[in-house]
Every structure is written in structure tokens, then in C-alpha cells.
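Here's a structure for you.
One chain of protein is taken out of this complex; the other chains stay put.
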Amino acid sequence: MAEIHLKNLAHSYLPHPAGSADYALKKIDHVWEDGKAYALLGPSGCGKSTLLNIISGLLIPSEGQVLFDGKDVSRLPTEQRHIAQVFQFPVVYDTMTVYDNLAFPLRNRGHDEDVIATRVKDIAQMLELTPDLKKKARGLTADAKQKISLGRGLVRQSVAAILFDEPLTVIDPHLKWMLRMQLKALHKQLNRTMIYVTHDQTEALTFADKVVVMYDGDVVQMGTPQELFERPAHTFVGYFIGSPGMNVLPAHVDGAQAYVEGCNVALGRGYPGISGSNVEIGVRPEFTHLTSGREGLPVTIKRIEDIGRMKIVRADFFGREVNITVPDGQPIPLDANRIVFDPSRINIYCDGWIVNGEAA
Amino acid sequence: MTLALEDVTLVVGNDVHIHQTSLTLVAGTLNVLLGPTLSGKTSLMRLMAGLDRPTTGRVIWNGTDVTGVAVQKRNVAMVYQQFINYPAMSVYDNIASPLRLAGLRKADLDRKVRESAEMMKLTAMLDRKPLELSGGQQQRCALARALVKGADLVLLDEPLANLDYKLREEMRSEIPKIFAESGSIFVYATTEPSEALLLGGKTASLFEGRVTQFDATLEVYRRPLNAVTARVFSDPPMNFVSVAKAGNKLLFGEGQSTAAVGKLASLEDGRYLAGFRPNHLVLECDEGDFLNFSVEVTVSEITGSESFVHVIHGGERWVSLVHEVHEPEIGSNITVHVSPAHLYIFDENENLVAAPEFAAAA
Partner (left out) sequence: MNKTYNNRAWLMVLPVVILVAFSAVIPLMTVVNYSVQDTFGNNEFYWVGLEWYTEILNSPRFHDALLRQFFFTGVILSIEIPLGIFVALHMPKKGAWASVCLVLMALPLLIPWNVVGTIWQIFGRIDIGLLGATMEAIGVDYNYTQNITDAWLTVVVMDVWHWTSLVALLCYAGLQSIPDAYFQAAKIDGASRWAVFRYIELPKMHRVLLIAFLLRFMDSFMIYTEPFVVTGGGPGNSTTLLSLDLVKMAIGQFDLGPAAAFSIVYFLIILLMSWIFYTAMTNYDKGEQQ
């Protein structure tokens, strides 16, 4: 187990990067705590795979260092880093039994067969693979194979971190639930440092203690799922996390009041001295409510999507789409023509980045 | 226009891929085939397209028997999970290719290509090659090519499965709009319940080669006619508990009982299976008629706005989906609650005998 320090880390695939656009991974300096679960979340091409490859040793960073418990491993090859990895597509040794697959990393390191047997049985028990131990690995289902991949990492006690590269891609939704839950439970039980790369917000949020949101080579925000949901540091995080994403509207802010298309919106906090043309307010659909009074912003309801446990109302506000979610069982007023926000849930953004207000 | 499958089956070797199935699809509708991998979604689509001939049964197109008519002679378009485009052609030529085959006049062709590119937001990329585009754009190009041809039947086999989560979410809300504008029959296969709900239309739930229910999507969701459908169409999975009806009471073990009112009153005494959705299993409840179950916490997953609390009740895994952050200690015993009003009751053959009242209202 190890603490991972990404020290002034940056990477460019070009030999002589000129501007920041040439960097696949822009400069970061983070310390990831020992025993925690981290998720790297972002769209394709955001640099999350580059970062994972640097940590696993597939790539040598062009700038900065990776430290495991203070020891520089930036230039060490994968096999000397004491890491384990679960890949997007299941990687198992086809010709071996499940038992031999799990025993493989230990046998390669010259452990005694009886030590191996205890370890393998423990891990198989944890992963619920015990009944399959004698079967050939290749005949198993994709989720069982992914568990074997994970098991090969877990049998080694000296593993510094376990990396996951979109491990649920080929798993059916019903089994995804099971596997994800088992993974989470295992992490709680073993407290190993885990790093999980995905583009799927549900996977990232449910798995990780801390989610690292990446966009265009930059880490836009690192925080707990709750922080990302309640106070997205950038409008991109607001859009990327949550389904549907945050409503973002251009506004003019004056103290504890915002003006959106001329309409007055009360804010929970004061924002003195915000100027500039690029000011926006961001409110989650969960904190946006439909009303029919004279209060709030005038909208026209375009469409209502009933997705079972809630309804998504798609409304139009001066040519912009605003989404409102209504929990199942709660009626939608027939004459709804306005929306109001929870004042305490409104975030203010300047040039895309969040502005911290003062208590009003 | 209708496409009807009449008692079709598909048997390959000793494996039954499709059990006897009858389905009627109407023009201008979006029909979702929902089921796990290998449940027969693709097999069913291939039968509809004419790529495979059913082992028994007939395929009827507008009243004409087309069983065994080759796919080339039917006006069918198909989009796959993989982004399939002609790599050497520009996006424009890709979209134009089915029209060129049909021998359309140049002016008409140009107009149609541009229209469908506009609809798919590809106008700016018409001169590029597919491989220069992002995954979402590549799949939109494939969709445009399928739509431009004005096919009577458009089959989409998990078209968004290879796209990023957020992109998928956006395309899901666009797709029904696009479909509404054409008059074709659309068939859309997916493994994800949430996708079916977002697409709306009608849903056929599939399990092990059988269509377990076919109706309006929300109707299937709200009133699954059997436990299999309820399992297929629930994400997170539905929770189940066995229950006994005796006299005017429903007994849940642990001394839990509730009055059998409404529809439940008329059930015969005996054993039943009760199902309820994760969002109806709550950690805290107001006063009122609630069933209380003592459970052991396995783990909690927190999305920021909601929590999935996984628990075990008498060896059965349950999950509770609640708002806000809740993280009870792993291994601890807690009490969870469900309102009897939210129970689905299935008989011993797992057929629905009573649905919650809200289902009837919807």
C-alpha cells in the first residue's frame, strides 16, 4: 500500500512542446492518500489514460515525477512498481484454471505452494470464485474473468495500488451492479489504494472516495462525489456530472442578486465586485422547481420525459434549454410556466470557474 | 405499414435462439428490444431484417408474406454497435451511398444528403473522412446513412453502446426527435433499462429467447406482467421478498404483516413473491403504514445527490436508492421501510397478480 504523489507531473507526446495545447497532460501536483479509492473521470481524449499509463509505468512522463511512498518510480518499469491492473477487456491466461491464474503472480515470485494455496483460497472466497477454482479460465463469463484479473492483483500483499481501466465496459448492466458493489465492498474491507479510470459518471461517483474530473489534459476538479455534485468548480464539471447536467445561464451579478435575461434571482450568498461579461449562474435540475406564480423565470415546457423513478422536464427559457427533474409521485402543475431555484444551491461562475461568495 | 412476426422460432443446431414469438410493429413507432446479452435481441432483429429465415413461423410485411425474401429485396437499414462507415469515402459520400445505389437524380440526392446531415449535425463535417471524426460523429454518420434511404424498417443494434456516457445521454434525447420526423418502423436493441425509458415508445422485454412482455415502455415498466420482466426492466435491480397471504393479512415473516386491502383482498391464501423498486425502499419514513425490515448493510455507493445502500435481508440482496448522502456502517444492522402501496405481487408462477396503485394511475 502506498501514498501516490504526482509531483509537478506533465506529459507531452511531442519532443519539444511549445504551448499548453501540446500537452496531453498539463501540469498537476497531487498527493493521493494511501488506501483511498480514486476515480479519473472525463470524456475520451481528456488525458485520463495518459495519466494512468504514467502511473502504471507504460509511459515515462516528460516532466515531473511519480512517487510511491516518497520513492521516485517515474522511470521504473511496470514490473518493479508493485502495481496491479484490471483492463478494459478481460485478460486471463486461457489455458490455466482459475486457481492457477490466481496463483500465477505468487508462483512467479517463488512463494511456497502452501502459502499460495491459503492466499488463493482467501481471495477466491472474497471474490466468490471458490466454485470455479478448478475450471479453465477461458470458458467463464466476462464478469468472472474480470474478477480473476482483480484477484491476480489482490493475492499479492505487497501491491502498492490497483489500477482499473474502464473494467465494466463489457459487462451487462445487471452484472455491472453486482461487480461494482463487490468492488466497493472489497475496497472498504481491504483499504488498498485503487485508481479507477472511466468515462461513466455513475461508476466513478459510486466507486471513489475522491473523483478527479479531467478535461482537455487538465484536472478541473478533485473532490468527493458530494462536492462535485453540490459545488462543481467549473461549468464543465456541472455539465459532465449529473444526468441531466447542471443548468447554466448567463447572468449579471450584483451583490446577493443575479439578473438573468432581466429577471431577478435571489442568491444565497453575496458576490461583491463581480464584473466581466462572462458571468453565469449554475443550478442543478434537482434544485430547480416548476411553479405557476409570478415569481421566478418564465419558461415554456417543451417535453416531459418519464423515466420511471423521476420525470425530466425539458423547458425553454429565452431559447436556452433548462432541465427540471421531478421525483416520481410528485405532480407537475398543469399551468407551470415559471421556474425557481433553491437560493442556497445556486453557484456563480466567472469565465467558467466557480466564484466563492460571502455569507449574505 | 406493419411488420408482423407470426409464431416465429429460430433454432440453430440444438440451441433454441428464439422461442415461439409473435410481435406486430406499426409504422412511425419506436420499438425497444430490452434484454441482457444473449437474450435474443440480435437474433430477433436478424429475423425482422430477413438476414435469417425463421425455423418456423412467418414474417408478414403489410399483409404480404415475406418469409424467406432476401434482405436485399426489402427496404431495410441497419446500424450496429461498431461504427461502420466506408473509411475511404467522405461523410457526404457515405450518406449519399444508398441513394446512389437507388439511382437518384443528382439534385434530389444532394438535397436529401444535406437534409439528413443537418438533422444529425454533420453539415460542417461533410468533406471529412469518417476516421477523422469522433466516435459520436462517426455513429451519427452511420445513422444518417441509415435514415437517408427512407427505409421502411430501421434496425439499431445497441448503437450507443460504444460511446462515452455523456455523449450517449445526449444522443438518447435526440434520437426520439429524429424518429418522430420519419414514418418508418424503428427497432432499437439495448441492454440498459434507463435507455429504454429515455427513448420511450414501446418496449419488448426479452429473456432467454422469449419476449416476456410487449407494450408501451412506461406500461411495461409500471406493470411488468411477470417477475422476469420486472428483473429485466429494473436498474438498479428490483428487490424481492416472499410473502404469505392468510385471511385478510399479508405475512412477511419477522412478525411483519399488513392488511390485504384493495386488489390484494381478493387473492387466494397461499405463498406469493413481493417485489419493489429500490427507490421505494427507504431508510427513514414518516408515520404511517410501512413494512419494516431488519437488514445487514453490505456497502453504500454515493453519487453525490443519491446513495445506493446495498443490504442483505434473509440471504436476499436488496438495494435502496435514496436522496442525499447516506452511509450506514458496513456490517451494521439497520431497519429499512417499504410502503405496502409500492408492492408488486407475483404468484408462484411469477405472474403479476397485483400492481401498486400508482401504476394504474399512470
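A and B are the chain letters, set down in written order, and residue numbers restart from 1 in every chain.
Rule of thumb we're sticking to: a residue touches a chain if its C-beta (ideal position, glycine included) is under 8 Å from a C-beta of that chain, and two chains touch if they have at least 3 such contacts.
None of these values were measured; they are calculated from a predicted model.
J.: Given that one chain is not shown, which residue among B:19, B:53 or B:114 touches it?
T.: Considering the complete complex, B:53 is the one touching the chain left out.
J.: Of A:28, A:41, A:66 or A:83, which sits in contact with the chain we cannot see?
T.: A:83
J.: Have a look at A:7, A:121 or A:136 and name the one touching the chain we're not showing.
T.: Residue touching the chain left out of view: A:136.
J.: In the complete assembly, which of A:95, A:189 or A:278 touches the absent chain?
T.: Once the missing chain is taken into account, the touching residue is A:95.
J.: Of the residues listed, B:28, B:68 or B:331, which one is in contact with the missing chain?
T.: Looking across B:28, B:68 or B:331, the contact with the absent chain belongs to B:68.
J.: State which residues belonging to chain A touch the missing partner chain.
T.: Against the left-out chain, chain A lists 56, 58, 77-79, 83-85, 87-89, 91, 93-96, 104-105, 108-109, 136, 138-139, 149, 152-153.
Methods note: only the chains that are shown with their structure count from here on.
J.: With touch defined as at the start, can you tell me which chain A residues reach chain B in the complex?
T.: Residues 43-44, 172-174, 177, 180-181, 184-185, 188-189, 199-202, 205-207, 224-230, 239-245, 284, 286, 305-309, 314, 327-329 of chain A touch chain B in their complex.
J.: If you look only at chain B, which of its residues touch chain A in the complex?
T.: 36-37, 134-135, 164-167, 169, 173, 191-194, 197-198, 200, 218, 221-222, 231, 235-237, 277, 279, 298-299, 301-305, 308, 310, 319, 321, 323, 325, 330, 358, 362
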